[in-house]
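Below is one structure, written out as C-alpha cells, with a few remarks after it.
Note that one protein chain of the assembly has been removed; the remaining protein chains are unaltered in position.
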Amino acid sequence: MKSWTSFLAATAIVTALSLPAFAARTDLVIGIPLEPPHLDPTAGAAAAIDEVLYANVFEGLTRIGPSGEVLPALAESWEISDDGAVYTFRLRSGVTFHDGSAFDAEDVKFSLDRARAEDSVNAQKILFEAIDSVEAVDPATVKITLRHPQGAFLYNMGWGDAVIVAPESAGTNKEKPIGTGPFRFENWAKGASIRLAKADSYWGEPAYLDKVEFRIVPDAAAAVPALLSGDVQAFPFFQPDGVAQIEGDPRFRIEVGATEGETLLSMNNRKAPFDKLQVRQAISYALDRQAIIDGASAGLGTPIGSHQSPASKAYVDLTGAYPHDVARAKELLKEAGLENGFKTTIKLPPPSYARLGGEIIASQLREVGIDAEIIPVEWAQWLDQVFTRKDYDLTIVSHTEPNDIDIYARKDYYFNYDNPEFDRVIAELNLISDEAKRNELLRQAQKILADDAVVGFLYELPKVGVWDARLEGFWKDAPIQANDVTKVRWTD
Amino acid sequence: MTAYLAKRLAIAAITLALASMVVFAVLEIVPGDPARVMLGMNASEAQVGQLRQQMGLDGGPLQRYLHWTGNLLSLDFGRSYTYSVPVIDLIAERLAVSLPLALIALSLSTAIAIPVGLYAASRRGKAGDAISMGAAQLGVAVPNFWFALLLVYLFAVWLRWLPAGGFPGWSAGIWPALKALILPALALALPQAAILARVTRSALVEVLSEDYIRTARAKGMPWRKVLWGHALRNALIPVVTIMGLQFAFLLAGTIIIENVFYLPGLGRLIFQAITQRDLIVVESVVMLLVATVIAVNLIVDLSYALIDPRLRSRP
Partner (left out) sequence: MRGAAHEEEPRMRVFAFANRSLLAGCLITGLVALMALVSFLWTPYDVTKLVVADRTQAPSLIHWFGTDHFGRDIASMIMVGARNSIAVALVAVGIGMGIGVPLGLFAAARGGLLDEALMRLNDLVFAFPALLSAIMITAIFGPGAINAIIAIGIFNVPVFARVARAGALSVWPREFILAARAAGKGPALITVEHILPNIASQLLVQGTIQFALGILAEAGLSYLGLGAQPPMPSWGRMLFDAQTRMTVAPWMALFPGMAIVITVLGLNLLGDGIADLLDPKARRRR
C-alpha cells in the first residue's frame, strides 16, 4: 500500500513537472554540412561561419532578408545625401553586446575601419572599398562618406563580413563570438556541434527558441537517419541526394527554394581539345540535363543554358541552344577531327551534385565517344589544382555568388576563357547604372557565353530545406548562405 | 630481466623515432598548400605567403623536422591550422569520445566472446559448438560498417530507441552520452567478439587436453570447476594478447564507424585534418596512435616475459 501512495505521489510530481511541456518546444537541433573553421564572420570566407552566426549572433547596420531585400538592423534608419556619397545612419538605442558592454557609434566606426584596414583579414574587403571615411557623429549617429556613389552600398553593409563587433571582443571572436543578436554563443564542441542560447538582453523582438544547436552532419548518408530518428530536426541546406527517403513522410516538410548557384561543367578553354569550339559544343549537345537533374539532384533544379539565375529579370532562356543530341555531338567531333573520340579527365569536388553529376556526365560523354576518367578531389586539392593552377580538363562546380557573370571576363580565371567581345560587354555593364540598359547588356553577355559554349551549363542549384513539419519560420530561398533562426518556432 | 627490459625499451624508442621520420616524410610530399586552403579562393598570393610564414611552413625540411620532434618531446603538439587551438586540446576532446567507445566495445566483445568460447569448448564437436563457431565465422566476415547501417535502421530509424548518430558531449549528461555510443560500440564489437570467441575456444581446447586437466578430472573434480577454475585461467594468455591488440585497433581503427555515426572521435579528426590539409594535427595524432600501439606491444611483450621466463632469451 505504501508503495502505491509513493508511486501516486511520484506520478503527481512527474505530471506537474511535465506541464510546461504542453507549451511549444523551445529547443532545436539544426544540421549543417560543414564545420566552420572559426566563428568570426569578419575574418573568413567560409560560408559555414555565416550559416551559424549570421543574424543569430552577429548583426550589421543593415541585414539581408529572406528574399534578398535590405532591411534595417542595428541602424534604425538612414539618410543618403543627394549626390549618393554620404550615408548617415541612425543607430538603435539600448543595444548591448552579449558580454554586457554597450553598443554605440564607436563600435560601428571600429568595425568598419578594422574591416577595410590595410592589414585586415576580411575576406570581402571589396565590400568596403568605396568607403572614404567613417565618423561617429554622436553615440547614436554614424556618417559614412564614400569615394563615389555605390548603388549596392546598403546591400553590402548587410553581408556577414560587415557585421558590427566590439573592440573588446574582436580579437577573441574566432573562438568566443560576441555580438548583438537575439542569440548568444554558448559552446563549441569541435567536430561535433555549436550551441547558441537565447540572449535575454536582446534589443528587438526576442527569438522563440531558447536553445539552438548546430550539429555538423557532413553527408546525406548520415543526415537521413538523423532526421528520421528525430536527433536533428532541420536541415536548411539538405543534399538533394537524400530527398528520396524523406519524400512522402508526413513528419517532414521539404521546401525547395532558389539559390544563386549556377551548376557548371567547367572546361579548360585553353587546353586542347577544349580550345576548339566544336568540341565544347559537342559536349554541350552530349549532355542530357534532365537525366543529370533526376540522378544528381532528385529531380529538383531548373535547367540553364547560360550563366544567369532563371529568377533574375535579365534572364534569357537559352536551354534550347544545345538540346540533347548524340548524333549532332558526334558530327561536331568529326568536324573537329576527333571522330574516334578522345580521352580526358573530370575532377569532382566533394558535394553530391558534383560526385553524382560527374558519374552521369561521364556516362553521357561515353555515348559520344569521349572517355572521361573520374578523379574525385577534396576541396583543398580542387582549389589548388583546378582553381589556382588550372590543371584540369573538366570539372563540376556550382557558382553560388549572386550576379557573377563577370567571372568570365576575369583574366586568369580558371575557365581560361578569353573573348574581347564579352569583355567589352562586361566593361560597359560596369559603367552603366540604368537597369533596363544593364539587363540588355546582361542578356547579350549570356548569349555570347552560350554561343561560345564556354562551359556545359547544367542547372540552377536548388535550395532544399527539410525540417520537422511542426517547425515554421525558416527561409525558403537562399539569397545568401545563412540559417536565420530568429523567427523559427515550434507550432504545437 | 633488467637487460631484457632495457633492450625492449630501446627498440621501442628506435621504432618511435623511425615512425616520426616516416610520418614527416610522407606529409612532406602531400599535395595541396595548407595556407591556400585556409584562405580560400579569393586570397592573393601575398596573403598566402604571409600565412605560410606565420605557420612556420617556410623553413627547410630538416629544420622543420627537428623543430617538430623537439616540440613533441616536450609534449607541445603545436596549434591546429584550421581551428587555431592547441592540438593537444583537440586530441583531449576527441579522446573523450574514442577512449570510452573503445572501452565499451572491448567490454562488449569480451562479454560476448568469453562465454561463447567457453560454451563452444565445453561442447566440443557437438551441435552447440558447430552453431556458435559457425556464427563466429559469420561474424568475422561481416563488414562492421554494413552491420552498423543495419543497426541504425533497426534501433534508430525503426524502433527509435537510440540515436542514429552524433555525440551530445559528456556535459549533456552521462546517459545521453552513453546512449550515443551504444550502437557504434555494438557495431565495432561484433567482429572483434567473433575473433575473440574463436581464440578463446581454441585456447581452451588446447588447455583442456593437457595432463593436469585430465588429472583433475580423474580426481573427480566437477567439470564446471575444472572449466572455470583451471582451464580458463590458463587459456587467458592468448586471449588477453588478442584483447590488447584489439584495444589498439579500436582506438585507431574506428574511423569508418565514426563516419557512419558522425562521432567526433580521433579517427575522424585525422580524416578531416587530411582533407583540410591541417598537417600538424595529422602528424601529431598519428604519432600518438603509433606510440600507443608501441606501448601496448611493449606491455604485452613484458607481461609474457614475466609469465614465461624462457621467452626472455628470445630476440
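Think of it as A and B in the order they're written, each chain with its own count starting at 1.
Basically, contacts are C-beta pairs under 8 Å (C-beta built on N, C-alpha and C of every residue); 3 or more make two chains touch, one makes a residue touch a chain.
Because the structure is a prediction, the values reported are computed rather than measured.
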Among A:Gly60, A:Gly191, A:Gly242 or A:Gly257, contact with the omitted chain is made only by A:Gly242
Looking at the full complex, which residue from B:Ile14, B:Leu66, B:Ala111 or B:Leu306 touches the chain that isn't shown here? B:Ile14
Could you please point out the chain A residues that touch the chain left off the display? 220-221, 224-225, 228, 239, 241-242, 244-245, 291, 294-295, 355-356, 359-360, 362-364, 366, 373-378
Contact set of chain B toward the excluded chain (per top definition): 11, 14-16, 18-19, 22, 26-27, 30-31, 124-125, 137-138, 140-143, 145-146, 149, 153, 157, 195, 198-199, 202, 205-206, 242, 245, 248-249, 252-253, 255-256, 259, 267, 270-271, 274-275, 282, 286, 289-290, 293-294, 297, 315
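One rule holds for everything that comes next: only the chains that are shown with their structure count from here on.
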Could you work out how far the Cα centre of chain A sits from that of chain B, in whole Å? 39
Note: in the complex, chain A contacts chain B through residues 35, 37-38, 44-46, 123-124, 174-175, 187, 189-193, 215-218, 221-222, 225-226, 228-232, 378-381, 383-385, 387-388
In the complex, the residues of chain B that touch chain A are 31-33, 36-43, 82-85, 90, 93-94, 152-153, 156-157, 160, 163-169, 171, 259-262, 264, 268-269, 272, 275-277
